[in-house]
Structure formats: C-alpha cells, structure tokens
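The structure appears right after this line, and notes come after that.
Just one protein chain is left out here, and the rest sit where they should.
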C-alpha cells in the first residue's frame, strides 16, 4: 500500500526501508535527513492519494504534537495518522481528539526491535478503533516478524501503554541479568564468566533474547572494559513506575532497575554525602572526603 | 556408559530415563521409589564395574551428606561421585574432601530444566577437576539439549555456584514479568492481557522462555484464578542474596523478588501490623483491625 | 488575630481550638460539622474584617479547588488564603494564580503533628511571598510548638513540597522500624520485644518520635494482635516517588515503604499468581491453589 512516514531517524529510516522491501510505496519526510523524498509535510500529503496513511516516527512531546496539529490541517476526513514514536500513553487521547475534529483517524503504535528490527522484524503493539487499525494493517504485517507479532491491544492509548509495560519488564530483566553478571565476576569460583553465560543459552530457565545480547557483547569485549557505568534511562521506564504508583501495584524489580540507572549517573549523589555526614557525626567514623576537600588538608 | 543414580524423584527419575533412552546402563537406587533397581547403596555399588560413577539426586543437606559419607566407605579409588542435587556451593568443598581421603573424585553439577528437561534436555553446570569432569562427560552430553548447553564452570563448587546465580536471575526475571502482568491487568487500557503477552513472544526485547511459560499458563487459565498468591522460595534464591551481601554486590532486583515471595506468605506480617500501629498512634488514622478484634466491637 | 477556617475535621477542628486557646478570634465553617460558627462561605467572609485571612483545611482535589474558586469571588484584594490541607504541590501554582487575578494572596502550608498537635504543637511548612506569609505569621506561631518549628520554605508550592518529602521520609523510617520489629519477633533470641524497643528510647542511634509511638502502641497491645496487616497509604507517599522519578533521584527506601503498603492490601495479587503460574509450568513445583479452586477438587 501507499504510506507517508514523518521522521527518518534510526528507527523511521529502517522501517521505511523494510516497507519498501516488501512492496509498499513510501513517501518519507524529515526536516534533516538527506534521505527524504519531499521537503515539507504539505508536499508529503500532496503525494499521497486519499484515503491517506501517515506514520509519525518523531521524538515524543513537542515535535510529535506539532506535526500532529499541522497534519490535522492538511489531511482529509477518512485519512489515518499512526503515532509510532514513544509518546506517553496518556497523550494519545489528546492526539486522537485533535484529529477526530477533522474526521481523521488515529492509531498509536509501540514498535520494539531496535536496530535488529529491519532484518528480523519488529514487535508491533497498537491501540485504536478497529476500522483505523484495519486500514494500516498491511504496514503492521510488513513490520512484524510474523503475523502473531502484531497486537491490537485495545482503544487509543493501548499500544503505547502495552509498549511501556514491555519496557518496564525489559528494565527488570536487564537488571536481573546485570546483577547475576556482577556476582559471577565477583566470585572466586568462576574463572570464565562469558563461557558460563554462553552456555546458559541452551536449556536454562533464563534463556532469553537479552541473555543472547549480553553473550554477544561479551564476545566482542570479554570484560566489558570499553564501557562506562553511566546508564541512561528512557521515558517508558519512568512512566511504568508512575503507573505502578497510580494503580497501587507493587513493582520493586522494575523500580530497582530504574533507580540503579539513576544512581549510576551520580557517583557523588547528595544522598550518599548525607549518609557519610551522618556517619561522621555519630560515630566518628572515618569517611571518604571529596578530592578537593582532602587535597586541602595536604 | 554405566552409571549409578541415587534418588529417583521427579528430577532423578526423568534423568535416568533420558540416559537410558540414549543408551547408558543405569542402576537406580532410592529408599522409597518402586522404580529402584537395587535395594541398598551396597548393592548399587556392587552392580557397577570400577571405575564407577555414582550420581546423587537427593535433597540438599543431611540426605546428601549421609549418602556421600556412606559412599566414601563403599567406593574405590578412581571412582567419581557427582552431586547433582541442590547443595549450597559452600558445602561442595567439604563433600569433595571427604571423598578425596578415599581417592574418590567429586563433581558438583547444577541441573536446570524442570519437568521439560526429559524431553528438551537439561542445562548442565558443573565444577570439579578436569579429569573427573571428563570421566562423567558422556552423562552430561546426554542430559544437555546440545553440547553447548554443558558448562564446566570451574573448580569444585563452581557448578552449584553458577546454578545458584542462574536461579537468582530467574527470580528477578520472573518478578519483572509478574509486575508487568499485574500492571496490564490493573490498567483500564488492556481488555485482553493474555493476547498481549502471547504477541510479545515475537520480536520483542522481553521474549524469553519464562514469557513462553506465562503465556502457556494463561492459555490454560486466562485469569490465573485457580492459583493462590502464596509463593514458595528455594534455597538458591536465598543463597544468591547471601552471596550479594558477602561480595558487596548490590542486587536489588533479585532481592526484591525474594522478599516479594516472603511477604506473599504472611498477609498479616508483624511489620505490617507495626506500620498500622504507628499510623494509629500518630494520626488517629483509621486502621484495619484484625477480624477477631473487630468482631469484638460488633 | 482574626481568621476564618474552612473545614472542621480532625485536623481543622483541633487547629481552630488551639488558635482560640491562644487568643485568636476564629470563625469556623464546615458543610457538615455541628461545630461551625457560620452556615456558608458568604457568611464566613462577611464576619471577617478586611484584610482577611481564610485558612482551608479541606480534602485535597475538588473540595479544595471549589472552595478556592468560590472564595476568589467573595474575598477582596489584600486578603490572603492559606491552603493548609494536603494539596499536591503542583496544584498550588494554579491555586495562587486563580486568587492573584483578584488581588488575593496565597500561602500553601503543610501541617504535621496528627492528633498530638493540639497539645504539643504542629510543625508548619509554608510557601508563598514574604508579605503573605508575614500576614499569617501569628497563626503559624500559635500552631508551632516553638518558633523554630515554622519553616517558610520558599515560593508558592514549597510548603506542600517540603511536607511531601517529610512524609516520604516518614514512610521510609516507619518501614525500617517495622522491619526491625518483625525481625525481633521472628528471632529465637528475643523473648520480650516490647522491652527491647522501650530500652531503645535512651541513648541509641534510632531514638525518634516514631519509635516512641511504636513503644506506646506495644504498651497498649504487646503483640499488636488487634490490628490487621492491611496498611493504607496517602497521596504524599505516592507523590514523593513520582518526584523521585521526575528528578531522577534514586529513592529505594521510600519506594519500598510505599510498595509494602500496596502489597499489604492484595494478598492474592495478580503478580503473585503469575509467579505461582510460572513456577508450576517450569518446575512441576507444588503451588498453593486458590481456596475455591482447591475446594473444587474435593
């Protein structure tokens, strides 16, 4: 089928390529990419025959919001916009309402698969009315590794919701694997940790794609010495914890994973200095002083 | 090859069957199983030609310790005992020393795979001297789904150590999946949670054997209504946390998983009543009273 | 000085009484309390001489929002409204803006002290412009146990912000005490746990008002047998975790405290049944079945 895509970054560009490989006619627009087919949203809309499908792959927040509002003025009743970026699920209702005023449909779609997706396929989780999802189905089918990898999860917002929870689980699983890796590295029993992890790919309870990736990383750098311990986090991890709080769901593993990343980026966090300060006050405990301060004693 | 196995429970019995399917000659002993081939350890040893291999699949602790000491008196120099049960890695050194006094070798072997192992193969993680592991290698090969599923992890203790960390990771991964499941169930966005989880088996970051099992459980009981929320834990989960403490490794996800299970078995835990008591004291907060106590007010 | 108070529940009623004890002229209004002095907000405003101070002690959310909007139409430029309830700090900016359109000042004020406050005094944390805080200072002084117990923490919102963090700390401290209590109760070493806690009030590192309260509760019910383990939580605990997420601050102790309360209210939580389901699938582990389900087997 014919589709427009807005946003040709790492994800958008690969998805466009995968669609073209599978016979779709794709018109791509990006403000900055040299791979764009058109130079404006107006031109993009003009190249598509109604009823149109426009797929957004922009950064969440203002860029997505602005493109949506602009498209609301350019598209026609019966067209459908797919928000395939990382919008917070709670923004989708507003997005859909803006478009609905113009008779334009809206589908929110969480896409998972990273840089492997172009070749292996993406998991696709979408939300929206049946008729709108049906309209874009051929695009979903071409993204997914097989038809079972597509999930129409519920009404508008459900796609991003489900993707968010998926990412929260991902955080928790990664943290569990990372803790296990450090235990093996710290132990006097295990001389060759990469060998152990590689063996776990077969027949164990923990076999998983994330384990595969860790094994692969260790094949490239057996001690992970080229990486620093500062780990970023993304919106989905935070939103999952916010949802756990809102819904009164205990989520200690996911939250531990998020907090470990927060802490990784603050080696001299205020809370740690506060702990040191209390220890120094009550116990006369020797504490570690900041380099500058201890230098001052020299 | 020829091997004796002591302990014919769910694990031991299935392993013996898998070995026989693959052409090994297995002599099985168990105090209680009707499937036993011999009626005593003495008879078991008598049926095996030296140099012998005897594989233990008994409950950890006293049963394993007693069988080992008895075998130390019955076996001959050059024989090898494999401890395939769930011994704490720190017991393996002592076990090996007891046998070494009699010239008998020792291999500790963590076996993973549950009830699926007989058909699909077991992951095998062992520790011990090269010569002893080599002696029992054909048995390991017949357990594993493929040769890569066998891991000779290090010296005596390493097999159980690695299996323990594997189980710690398993705890954390299960907890992450369980938290995500509850979020999906609690959300107003997701009408059909089993469908979502089933779709995640394809192309997502969280695809894993544990996800497969959860999907399978939901196929059998879509709301998991037949299960109670009391969840048991095993030694390995606890030992992993103890190791984290000993090695000063932060392991919040694994520990959260263990504590969630502890808490699941104590709906009126002392700590919860202490929280309620403090709230009642400082705030005049309404608190929930125990059924008996509140009944007294009626 | 003269002041109006809206809301005469447990907190508002005690505060009004404390003010009167200290010579203030207080006009109280509540829709439901028999202790009210006037029957409407209009009448309340009519009884106060300009420039007026009106103190709100209503449930957060709609009741507070509605009273504020109504007061915006009734009060005069130069009057000041104090929001002394439990509004989320992020609502204060909006509240202040609504009033500022009418030239009315706004002070947000977190008040801590529970049922003990009337006698012992309340801790008072407020936010707002200096001139507005100065106007209401005599009321703050009469609430506080001593002048040092008043904190003008910053601009509008700061009072509720600081109170929120205070409550987050309270959650963490309570959880730590509760865990310690359960450990002592569970241990075979400690025959008389209340005696131990009582002794800790003198000279220890953990001496604190919360410990005092726990000791007091144990004096009344040495095993806390009259309480159930279902523990409620309040907005502030949740907002603190949300703030930790927003500011990328690792807050594991506070969050653990919140999640322990969530879990306490769901003995058969979906996540626990999911854990049981996975264990049953992979291990053939014996699991606990739901009463109804197991009953069905009988």
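First chain written, first letter: the chains are A, B and C, and each begins at residue 1.
Note that contacts are C-beta pairs under 8 Å (C-beta built on N, C-alpha and C of every residue); 3 or more make two chains touch, one makes a residue touch a chain.
What you see is a predicted model, and the numbers here were worked out from it, not measured in a lab.
**Q** Just list which of the chains on display the missing one touches.
**A** A, B, C
**Q** Touch as defined at the start, partner being the missing chain; which of C:8, C:96, C:165 or C:272 qualifies?
**A** C:165
**Q** Of C:63, C:149 or C:235, which one is in contact with the hidden chain?
**A** Among C:63, C:149 or C:235, only C:149 touches the chain that is not shown.
**Q** Which one touches the absent chain: B:263, B:277 or B:290?
**A** Of the listed residues, the one touching the omitted chain is B:263.
**Q** For subunit A, which residues reach the chain that was dropped from this view?
**A** 10, 114-116, 174-175, 177-179, 181-182, 185-186, 209-210, 213-214, 216-218, 221, 224-232, 252, 260-261, 263-264, 266-293
**Q** Need a quick check: the contact residues on subunit C for the chain that isn't drawn.
**A** 89, 112-114, 117, 120-125, 127, 144-146, 148-151, 153-155, 157-158, 161-162, 165-173, 175-177, 179-180, 182-184, 186-187, 189-192, 195-196, 198-211, 240, 243-244, 247-254, 256-257, 259-260
**Q** By the contact criterion defined above, which parts of subunit B meet the unshown chain? Give residue numbers in ascending order.
**A** Touch set of subunit B with respect to the missing chain: 205, 233, 238, 241-242, 244-246, 248-252, 255-256, 258-260, 262-263, 265-266, 269, 271, 282.
We take it that only the chains that are shown with their structure count from here on.
**Q** When the mean CA coordinate of each chain is compared with the mean CA coordinate of the whole protein, which chain is closest?
**A** A
**Q** With a Cα-based fit, what is the angle in degrees between subunit B and its identical partner subunit C, given to the nearest 5?
**A** 180
**Q** When the centre of a chain is set as the mean of its C-alpha atoms, what distance in Å lies between subunit A and subunit B?
**A** 33
**Q** Starting from the mean Cα coordinates of subunit B and subunit C, work out the distance between those two points in Å.
**A** Centre separation, subunit B to subunit C: 44 Å.
**Q** For subunit A versus subunit C, what separation do you get between their C-alpha means, in angstrom?
**A** 36
**Q** Tell me, which residues of subunit C touch at least two other chains?
**A** In subunit C, residues 252, 260, 263, 266, 269, 271, 282 touch at least two other chains, as defined above.
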